[in-house]
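A single protein chain has been omitted; all remaining protein chains appear in their positions.
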Amino acid sequence: MFSHVKELQYNAKPSQPDPVYAKKLQEILGGQYGEMTVMMQYLFQGWNCRAEGKYRDMLLDIGTEEIAHVEMIATMIAQLLDGAPAHDQEQGAKDPAVKAVLGGMNAQHAIVNGLGAQPNDAAGYPWNARYTIGSGNLLADFRANLNAESQGRLQVVRLYEMTTDPGVRDMLSFLIARDKMHQNQWMAAIEELEQTQGAVVPSTFSPDHEKLDVAYSFMNFSEGEESSTGRWASGPALDGNGTFEYVQNPGANGQNPALIPAPAYIHGTPPEDMRVMQNSGGIQPHLQ
Amino acid sequence: MFSHVKELQYNAKPSQPDPVYAKKLQEILGGQYGEMTVMMQYLFQGWNCRAEGKYRDMLLDIGTEEIAHVEMIATMIAQLLDGAPAHDQEQGAKDPAVKAVLGGMNAQHAIVNGLGAQPNDAAGYPWNARYTIGSGNLLADFRANLNAESQGRLQVVRLYEMTTDPGVRDMLSFLIARDKMHQNQWMAAIEELEQTQGAVVPSTFSPDHEKLDVAYSFMNFSEGEESSTGRWASGPALDGNGTFEYVQNPGANGQNPALIPAPAYIHGTPPEDMRVMQNSGGIQPHLQ
Amino acid sequence: MFSHVKELQYNAKPSQPDPVYAKKLQEILGGQYGEMTVMMQYLFQGWNCRAEGKYRDMLLDIGTEEIAHVEMIATMIAQLLDGAPAHDQEQGAKDPAVKAVLGGMNAQHAIVNGLGAQPNDAAGYPWNARYTIGSGNLLADFRANLNAESQGRLQVVRLYEMTTDPGVRDMLSFLIARDKMHQNQWMAAIEELEQTQGAVVPSTFSPDHEKLDVAYSFMNFSEGEESSTGRWASGPALDGNGTFEYVQNPGANGQNPALIPAPAYIHGTPPEDMRVMQNSGGIQPHLQ
Amino acid sequence: MFSHVKELQYNAKPSQPDPVYAKKLQEILGGQYGEMTVMMQYLFQGWNCRAEGKYRDMLLDIGTEEIAHVEMIATMIAQLLDGAPAHDQEQGAKDPAVKAVLGGMNAQHAIVNGLGAQPNDAAGYPWNARYTIGSGNLLADFRANLNAESQGRLQVVRLYEMTTDPGVRDMLSFLIARDKMHQNQWMAAIEELEQTQGAVVPSTFSPDHEKLDVAYSFMNFSEGEESSTGRWASGPALDGNGTFEYVQNPGANGQNPALIPAPAYIHGTPPEDMRVMQNSGGIQPHLQ
Amino acid sequence: MFSHVKELQYNAKPSQPDPVYAKKLQEILGGQYGEMTVMMQYLFQGWNCRAEGKYRDMLLDIGTEEIAHVEMIATMIAQLLDGAPAHDQEQGAKDPAVKAVLGGMNAQHAIVNGLGAQPNDAAGYPWNARYTIGSGNLLADFRANLNAESQGRLQVVRLYEMTTDPGVRDMLSFLIARDKMHQNQWMAAIEELEQTQGAVVPSTFSPDHEKLDVAYSFMNFSEGEESSTGRWASGPALDGNGTFEYVQNPGANGQNPALIPAPAYIHGTPPEDMRVMQNSGGIQPHLQ
Partner (left out) sequence: MFSHVKELQYNAKPSQPDPVYAKKLQEILGGQYGEMTVMMQYLFQGWNCRAEGKYRDMLLDIGTEEIAHVEMIATMIAQLLDGAPAHDQEQGAKDPAVKAVLGGMNAQHAIVNGLGAQPNDAAGYPWNARYTIGSGNLLADFRANLNAESQGRLQVVRLYEMTTDPGVRDMLSFLIARDKMHQNQWMAAIEELEQTQGAVVPSTFSPDHEKLDVAYSFMNFSEGEESSTGRWASGPALDGNGTFEYVQNPGANGQNPALIPAPAYIHGTPPEDMRVMQNSGGIQPHLQ
């Protein structure tokens, strides 16, 4: 169960409205790696957690914090939209600066949301749940989380560069710091799990059931061999159980597939010898 | 530019048809973490790569291999659908075993695809490009890739457990081994980048511009303190630049937001003092 | 800012696992009118609220409660999935009862989520933000909310009928009661706003700018006149400003549209007189 | 069965082209609350209607009218696109006014649709059927319809404010009047149903099966008590069956959830005591 | 403008309910090539039509007919759902036949739609407008239409094979005949346009601006030369302007791409020589 306090976790006040920037800021609210994604991802991972208690508790700690980040950015966007020149005819429609704002802002902010934040990204595409994952395997999921915080911080930093508004930058500098913590947090949790479980997900599948002869081979499917100089092409593998091998000319070891014709009731392309037929009647149907 | 050989990278032949399993196998073809995802993700990361040549070459090596994995699974699904009892009336529709197959299979495999594989997941939901990321920051993207291979191998292993067909298991054991390699590969590439760039993405943003006082704090937003015992709550942070701190009662440091009313032309809820009005006329409009 | 307590708002414990029912229950978690919808809808309406304080406070009260409902249902689903027979080969795959479960459950619950709840609906379709609305006009939005609680309670009641599990029914009976409250709540808030603003949204647009002669006419576009007997076809309109009128044969008062040809650079279908041309050369292009 | 007359229901002729406005106008054509939504929603409600004949007739009356509204707006958009400067090089590409138009218009209007209307919203997002509902419960659905007409009229009014083109405004003033009628219509139909069925959807579920002790309680989950002053927090409930109660400190009455570990074949995070293992072998697998 | 008569274009009465089949039939209602697709596609093509009048008239003739097809199938589905055993506890939940129905039907038909048709496909995926095209070039669009009627008739035929219900088959035999007409219709319209415009879309682009040396070459990118025996690999091309050529070893004629590094404010992967840095400070940022 949750409760709410009115104050934001950190200040979210722009120095002045900027509806064009409001559109861009939507990316870290409702985008693929926005705050809605980490909020829903951590909460669902916590609710579904079947591992020991500290993981569930930790996931709900951070998932709950992320709701507050969604709140901060939504609040910021609403204020960036204050006074948006949605009202064409009275406010200098001939002024090119006004025109530029009208062209660069998201018209839905005015038409649909009445100068409020949307749960969408910077292209106006709605947030959807396929942005999230909760697999029941925490090592896999913490890697998803580390990725989400890496992409997320990268996007916040890029947005920081795109504005000089001190109020906006102040809020972003807070999010940038929290995302640094969250990257550190997932790295720490991953290290802890890797030390007990091993580095390959899932650790519980027996190597007896996999084709181990291709489990450490880097295969050169793109002409040119620059890739052979990377750490991934020679030396011990990072799971400690094998040695990287560079395969210069990887072969095809499977069959040359030939599918059988579909049954008549599928009405696929008829086999060749059935094809010569009268125009007036069609192939004799199988129906009785 | 690409070229194709007819043989599959590895065999993809089921011992017998199984249209119910074909539906499940769609997950690793067209699902969130299926082969289409890694194929498109690696290819786009390669094509967009602005870093040194070995990374582009490596991304195109593995992206090209993944097209072959899509091919293998599609071929397998088509064969699992051979002889699917889509034709109700002639094939023992009263037989409960046939009924069970009819109920458990994906009807679109017959109606839409004529017993062919779909570019969809196990729920029939189409693959879409928001499953992928290419950010231009390789450390961030390699974390996305490591996650994708972790989720992917986990799903393949689960599907291995759901069948006893030796032909299907043979193909899956190949994919399981390749996903082990690919996890190792991304771990190796990540290690290489972290050693030169540092562990936090992006490494190029100056710490002077972030609120460093919250950059190493774990905040306890969910009642209960089991989370304080994790590696993420004390000790040196993994980026080597700070020390984890556990904040038992994190405070709210932001404003209590109060938004100003929208301009009249937005027609939001009118401010209170405008509300008492005649039913017959509406509020005096601003339009002339 | 938010905080979390570990206990659920109300008990969410099934008497026994039922993976087929788990699939159905997803509808009120991640469906069009599931708890994720009302949670996100109320929170965004609250964060964007530009009206007097009691509305923002109320929206955040109920939005915060809905997060707890999402939590309850997710927890219930995870427990309904306990012991799901995803592992084919060891657990009586020949047993028709097991087969029925395997056929009727959502395979992604095992493959993707490791026996955890998904943020999806009963068809496996992911929740998306276009299910929600926050328009900045509270009367409009409270009508959206009343609808959501009406559809939501209807679905919960239908799900109540589909199970006899006492634990599941206990949780649902709580949600059914809360949805009754929430319908009452939105009806009360709507009544309050209608009394001051009038019944038609938006109330602030001047009637001088609308075609008032069709503002109270019911138009009979479908043969048959049963519709003329409804409350909507005669008597005073509910906004108090007009009288319903039944138009038996509504006329077409607009133009017969005729669009002009597109410019040459659009390469639409060429006008007729340009069509006779040499096969070898194409129409003379406009490009220089 | 349907038939068509060439004339539009009302005129749809802009005074001059305006491709930037054409993009905005898409919202009320193919948006969440555009005319396609009400058209499909009313038609499906009519076709699925299991209640007495006057409802089916009425739904098909209005659903059929809405097709004509889609037609009017599509026709308007095509004309607003006449002469769109999609052809960069010949038409003053250096003219900032042309550039502004090129930047603010929807490029797909030229590239994909050849200066025709799209079935999309103002962000270019395609209309989809999850915008609609037909639940089989008319009281629930009429509330959906009242909401749709409220959001819809609000958006049309906002678009009216965004243009001064007399032709566009003429068409919009017609739609604004019809939406007033349609709001009145649904209010009338709702009143009629509430009087016979009661105000809570569904009315047919026995109160004996719900937790009535929380059926009239407003719960204060967000700090601050402004919400206690609303109509929803005290006095008789609107269904006439209870009295609103304000709960200042709502408690958590459910369990503290603790999920059991997943079976081995799910390969979730292994329980703690299985975690110390040899790197070379993995956990002993359950497969034979 | 449109009007509606109550009678269906053709009978749509199943001989008995069959909720499992109802799920399958959704494909031709709300699927990629279902009746909603052709209805919306033809109507939008008609409304956007800038060519001579007979095309607009024809498009609106057939678009209007398709609304009636949507109506027929929706009506059929509602009746197939009559008496669906959604009510688990009272109706022989132990009966395997009932269980099979419960497993094979679409649970949303009961939970969401109250035994009504959905605007979705057989996988429960909602119809969306990206299924349609209206390009402004009628030859292109009529090819889209011919494809839609070909896929559509194929699906209806497959569904015909999946049932023995005389009532369902009667309706399908009507749709199968209409789809034959509609294929013939688009073939006729295509032939007419090709004769005046030429066969390649768009016909109005000057051959001077294309690389004509590759305009008639079949390129052998997949090992094996069976494709060289097809009509497409030799002989005169169908546009009458060239001769097919088979290129056995198609070459790569483009550059080996090398992208320049991104500007610093993008925070992509830093160039190699910037990578050795102090852990404590990060790369010197460009911000002042």
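The first chain written gets the first letter, and so on, giving A, B, C, D and E; residue counts start at 1 in each chain.
Assume contacts are C-beta pairs under 8 Å (C-beta built on N, C-alpha and C of every residue); 3 or more make two chains touch, one makes a residue touch a chain.
Model, not experiment: these values are computed from the prediction.
Taking the full assembly into account, the omitted chain touches A, B, C, D, E. Of the listed positions B:38, B:112, B:199 or B:259, the one in contact with the omitted chain in the full complex is B:112. Screening E:64, E:106 or E:163 for touch with the missing chain picks out E:64. Looking at B:3, B:195 or B:256, the residue that reaches the missing chain in the full complex is B:3. Touching residues on subunit E toward the chain that is not drawn are 5-13, 32-33, 46, 53-58, 60-65, 68, 72, 75, 78-79, 82-83, 86-87, 110, 114-115, 125, 128, 130-131, 133, 135, 137, 139-140, 143-144, 146-147, 150-151, 153-154, 157, 160, 169, 173-174, 176-178, 180-181, 183-189, 191-192, 199-202, 205, 209-222, 224-227, 229-232, 237-239, 242, 244, 250, 252-257, 259-260, 262-263, 265-268.
Taking the whole complex into account, subunit C touches the unshown chain at residues 154, 157-158, 161, 265-267, 287.
Where subunit A meets the omitted chain, the residues involved are 20, 23-24, 27, 31-33, 96, 100, 103-104, 121-125, 154-155, 158-159, 161-164, 221-224, 252, 254, 257-262, 264, 266-272, 275-277, 279-285, 287.
The rule is short, and it goes like this: only the chains that are shown with their structure count from here on.
The fewest steps needed to get from subunit B to subunit D, moving only between touching chains, is 1.
Common neighbours of subunit C and subunit D, by the contact definition above: A, B, E. Overlaying the C-alpha trace of subunit A on that of subunit E calls for a turn of 180°, given as a multiple of 5.
Note on interfaces A-B and A-C: more C-beta pairs are in contact across A-B. Across the assembly, subunit E contributes residues 1-6, 47-48, 50, 96, 100, 103-104, 112, 114, 120, 123-126, 135-137, 154, 158, 161, 266-267, 287 that each touch 2 or more other chains.
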